[in-house]
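Just one protein chain is left out here, and the rest sit where they should.
Letters A, B and C mark the chains in the order given here, with residues in each chain numbered from 1 onward.
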Amino acid sequence: MSKKFINDPELIVEEMIAGYVHAYQDRLTNLEGSHVILRKDQKKTGKVSVIIGNGSGHEPACIGFVGFNMLDANAYGGMFAAPSPDTLFDAIESTDQGAGICVLISNHAGDVINSKMAIDMAEDDDLVCKSVILYDDIASAPKDQPEERRGTAGTLFNYKITGSFAEEGHDLEAVCKMAEKVRDNTRTLTVATLPGTSPITGIPMFEIADDEVEIGMGVHGEAAAHNMKMDSSKAIAKVMTKKLLEDRPFVAGEKVAVLVNGCGQTTQMEMLIFYNDVREILEAAGIEVIKPAIGNFITTQEMGGIALAFCAMDDEMQKQWEKPTNAPGFAW
Amino acid sequence: MSKKFINDPELIVEEMIAGYVHAYQDRLTNLEGSHVILRKDQKKTGKVSVIIGNGSGHEPACIGFVGFNMLDANAYGGMFAAPSPDTLFDAIESTDQGAGICVLISNHAGDVINSKMAIDMAEDDDLVCKSVILYDDIASAPKDQPEERRGTAGTLFNYKITGSFAEEGHDLEAVCKMAEKVRDNTRTLTVATLPGTSPITGIPMFEIADDEVEIGMGVHGEAAAHNMKMDSSKAIAKVMTKKLLEDRPFVAGEKVAVLVNGCGQTTQMEMLIFYNDVREILEAAGIEVIKPAIGNFITTQEMGGIALAFCAMDDEMQKQWEKPTNAPGFAW
Amino acid sequence: MNAKMTKSCLLAVANMFEEKKEELSSYDAVIGDGDHGITMARGAKAARIKLVEMEESTCRDYFKTYGRTLVSTLGGAMGPLFGSIFLELSKAVKGKEVVDAKSFALGFENAMNKVMELGGAKPGDKTMVDAMATAVGAMNEAVAAGDSFVETLEKGAKGAKEGMEATIPMIASRGRSRYAEEKAIGHQDAGATSIAYLLETLTTALKEEISHE
Partner (left out) sequence: MNAKMTKSCLLAVANMFEEKKEELSSYDAVIGDGDHGITMARGAKAARIKLVEMEESTCRDYFKTYGRTLVSTLGGAMGPLFGSIFLELSKAVKGKEVVDAKSFALGFENAMNKVMELGGAKPGDKTMVDAMATAVGAMNEAVAAGDSFVETLEKGAKGAKEGMEATIPMIASRGRSRYAEEKAIGHQDAGATSIAYLLETLTTALKEEISHE
């Protein structure tokens, strides 16, 4: 028996959203009759809106990233399932402020397919949309096939930076260019120690030996191709950092923001120790380590593990990254 | 083998703090040579400072609650062990801004004893200190012995409200009165589903049957006196809410803020569903449900469970509660 | 297969997916995220309710309803991919009173192309496309040989089963299981299994319908 605080598995998303919208009613609302979280402070004054759709079960992502200086809307789907084209269309239509809509798509088959269909529908209704497909996970394809890589925790950099940038009033083309720039400078790798439990089936989402960790785990508990023996934080930080640095590559003299994203049950204590190990390695490599994000942002239920992401930034990106936001899942 | 991201168990706190202070160097620092997290924006202009000491292992609590409109300092101890009198004395001395120091003490033997000794030392040095012992956990003693109750997650209301209130420049007596008022209007009850693992011993901190939950669990995994069968979120919300409402009691017409505090591995998804169930019960009881706090704030490593706390507020308390803060563990 | 029979056969498909919930999930569990059966059952339930509510209608509309319902209620990859099968079948029987071997085989081939276009998978990638491709091959042969609709469906089901079995030794290149790399070898693909069950169920349901005539 799974010990989750839920009622009917079929009502998980509905009840979660009811709680969420009540809790943040000062700033957010749910679009009547659809599955879209919206900001209450939308200006309707020619601002490009930045939206994303995603499956539920990763909370606070992505309902938690809607807010000032972040996303304009999140179209949420069922548990781990991308929202349908209709839902995404609703998000596009309802956030249209006359300056076009930048649709960020985290690269997973469901997200890509449904978004494509939604954008077709929107264009048919004369809405001006552009989509940017986000990929950051170096475990899912070789570096010469970036579009085959999936979107994982590093997409957070995009939600924040592109969202803050759009808030300044840039046009659609500039906003999409920023999203591409952030994507191209971001790399992520995830290590899992313990499976999360599916709230629908009540069973663990994968199996893993008692003394092993999986390197390259996906955000839905997709099996990773490689295991390593559990080791110290420092040792794991070393393996992961090396792979990430080599991939882009990130080099001495660059400014890099680190994301230490807990997958669900990994403690803040561990994330801080791990962050400390990572930033020592980066500093030793001559990299300037700027303001990091450390916490459970994009989770896979109560999975144990850490997604480590780096984003190399120029001054403009850093400015947007560091701006405050009132998005409930990322307020800082 | 415990699968925590740590290095040497003896260096957990030190390395965690190194990571923390690096991550939030824009606003926080560690007092040289001691175990105290301090704000960088301290004004030294006659503001009463509000501080607390606590054992480590509950992150983001309480290092995460130091910031503008919240605490002035946190004296941190070893894993689940209150800081020594010397450490608390350092926190008192270093935050003295000439208007006195309000020392909040979460009611646990270690915290109380060490704080008492520290305050003796401080008074000996002509520092003006007042302590307020915080208790909120209704499971730990009957309601006619409130001082026998321990301090648990509901103390968060105090850190925020008393912290914001002090920021306005009130004198020591007024600040301590506010802390007592918040305490007297707060009640908490914790339900645990799964044990956390001690990062020191590597073993689970308690045992619990596969189909049971413990009602009344402490923040260090202290065994609870009562079990019940695992049930739906609604059913557990009903049991807990009833006990909390009756204890103070909270009655129709009052304004109440709800805290749904995850103990470590409980997902945001579950917390939001549980919050939705609780607020429905409160609303049905004629209570006005104001801005809640929902998240992993005061954890017991990766323990599964929820601490549910209510705080009845007047307009002044609500104003302070809702003010923004930049404390990394509670930014909103 | 007239309109009434189409409705009955689609209801049989919906019932089958609701029944196979656990089994289909188990194939997805090893190398995917373990929810395939749940997804298919959820879609089937929604489609069943819609079908039952419908006034007497055409073959085209029954297929279309099943497909649209999958697209709008399922989301994920399965919503559009599996939904497309029914939408393409619907297009292929536009203006027809009955579904025959030729229109069904053509619709199913179009569906396979649509799935490949939307999802980017080709045969050999260890997805539902593998079962679709062998089914399409078998049905086209049957149509060319002038087989009846039941015979064509039966051969399509057999072909799908072969395609499904052929996924066992494959490494996946599409879908979540591709991240498992070598670990995927030895496991049958969940989506391909659903295709095989879909055609098998249509065959038996149609035989049943015919025997009741």
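Going forward, a residue touches a chain if its C-beta (ideal position, glycine included) is under 8 Å from a C-beta of that chain, and two chains touch if they have at least 3 such contacts.
Keep in mind it's a predicted model, so treat the numbers as computed, not measured.
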Visible contact partners (per top-of-document touch definition) of the missing chain: B
Contact partner of the left-out chain, one of B:Phe80, B:Phe310 or B:Phe330: B:Phe80
Among B:Gly19, B:Gly64, B:Gly100 or B:Gly218, residue touching the chain not depicted: B:Gly218
Touch list for chain B against the chain that is not drawn: 55, 77-87, 108-110, 113-114, 116-117, 139-140, 150, 198, 200-201, 203, 205, 216, 218, 220-225
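Going forward, only the chains that are shown with their structure count from here on.
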Centre-most chain, if every chain is reduced to its averaged C-alpha atoms: A
Intercentroid distance (Cα basis), chain C paired with chain B, Å: 54
Inter-chain centre distance, chain A versus chain B - centres from mean C-alpha coordinates, in Å: 29
Cα-centroid distance, chain A relative to chain C, in whole angstrom: 32
Residues within chain A bordering two or more other chains: none
Of all residues in chain C, the ones touching two or more other chains: none
